[in-house]
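Have a look at the structure that comes next, please.
Note that this complex is displayed minus one protein chain, with the remaining chains in position.
Entry: subunit A
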Amino acid sequence: MHAIIYRWPRYLISLFLIITLNFALPRMMPGDPIANLIGESAYVSEATIQEITQSLGLDRPLHEQFTLYLQSLASLDLGYSYLLHAEVSSIIIERMIWTLGFVGIATLIGVILGVLLGAAAGMNRSQKSSQLWTYGSIAISSTPPYFLGLIALSIFSFHFGLFPLKGAPATGGILTWLHHLALPIAVLALFIAARNCLIMRGSVIQELHEHYPLYAKAKGLTDRMVLRRHILKNASLPVITQIALDIGFIFSGALFIEIVFSMPGMGMLIYDAVLSRDYPILEGCLLVIAIMVILANIAADILYGIIDPRIRRGE
C-alpha cells in the first residue's frame, strides 16, 4: 500500500499530461470542425462561418482555449457537442453503458476462459487438445476482429438465422437483449480469450521451470493441485498487466465489433468524432478512457501486491 501511495504523484502527473494531450491532439489534426456543421451541398457565407467559429470559441488563441478547457474540467463540465447536439457528459454516459454492458461481459468471459484454457494448455503442453487450443488461439488472435465479426455474422446470423444482424434491439425484455448481444459478446470474448490464453500458457510454462512447482510435486501434490495452489497465482501476473493495458482497448478498440453489429458504443463515438473533428467529444472520450486506464493500473498495482508478497513487502 505504501508503494501505491508513493505512486500517486506519478498518476497525477500522468493525468495532467493526458489532459494536455487530449486538448492538443485533436487540434493538431488537419481539417476544420466547422466544415462538418454545414453540410455537403450547402452555401454558407464567410460571415456565417466566422459567427459559428466564434460561437464555438475556436477563434480564440490556443492558450485561452486551453485555460477555458481546464476551467470547464474543474467544474466537471466536458462541454457541448455541436455535431451531436447534446452535452458531452450525457452522450458519454449513454454510450458507456453500452460499452460496459457488452465489452465488460465479453472481457470477463474472455479473461476467465483465456486463463483457464491457457493454464491447461501450459500444464499439458504435449496433449493434442492443448495444442489445438494453442493453434486456435494463435489463429483467432491474429485475425482482425472486424473480419471475425463479419464471419460470425454471416454464418450464425445470416446463414443459420440464429441471431439478429444488429446488436441492439428496439424493444424487449432481458431475453431479447441477450439474444441481440450474444453474438457480439461471443466474438469479442473469443478474441480476448485467445489473447489471454496465449499469455497464460506462456506464463505457466515459464513458472513450470521454477523450483517451487517441483518442490510442491515432491511434497506429493498432484499436477492439478500444483497448478491451482501455486502456479495459477504467479502465472496470472502478466494477464493482470495485460488487462490493465487493455482497458483502453476495451473502451475504444471494440469499435470494429460495434461497426459490424451496428452498436452505438464508445468506439463508434470516438470514430465518428475523429472523422468529424468533434473536439469536445474527442476530449471527453479520451479523458474518460485515460482515467479508466489509470484506475486500472492502480487496481493492477494493488492486485500485484495482494498476489505477490514480494511486491507487498517492497522487495
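As a convention for this text, contacts are C-beta pairs under 8 Å (C-beta built on N, C-alpha and C of every residue); 3 or more make two chains touch, one makes a residue touch a chain; residues count from 1.
Rule of thumb we're sticking to: contacts and distances are computed from a predicted model.
Undergrad: For the chain that is missing from this picture, which UniProt protein name fits: "Glutamate synthase, alpha subunit domain protein", "Glutamine amidotransferase, class-II", "Peptide ABC transporter substrate-binding protein" or "Protein-export membrane protein SecD"?
TA: "Peptide ABC transporter substrate-binding protein"
Undergrad: If I consider the whole complex, including the chain that's not displayed, which of A:Gln54, A:Thr67 or A:Ser154 touches that chain?
TA: Reading the full complex, the residue touching the unseen chain is A:Ser154.
Undergrad: Looking beyond the chains shown, say which of A:Ala216, A:Met268 or A:Ile294 touches the absent one.
TA: Within the whole complex, the residue contacting the unshown chain is A:Met268.
Undergrad: Can you work out which residue in A:Thr48, A:Thr67, A:Ser129 or A:Thr222 touches the chain that's missing from view?
TA: Considering the complete complex, A:Thr48 is the one touching the chain left out.
Undergrad: Quickly run down the residues of subunit A that touch the omitted chain.
TA: Residues 29-33, 35-49, 52, 80, 82-86, 98, 150, 153-154, 157-158, 161-166, 168-170, 172, 175-176, 178-180, 182, 258-264, 268, 272, 275-277 of subunit A touch the chain absent from view.
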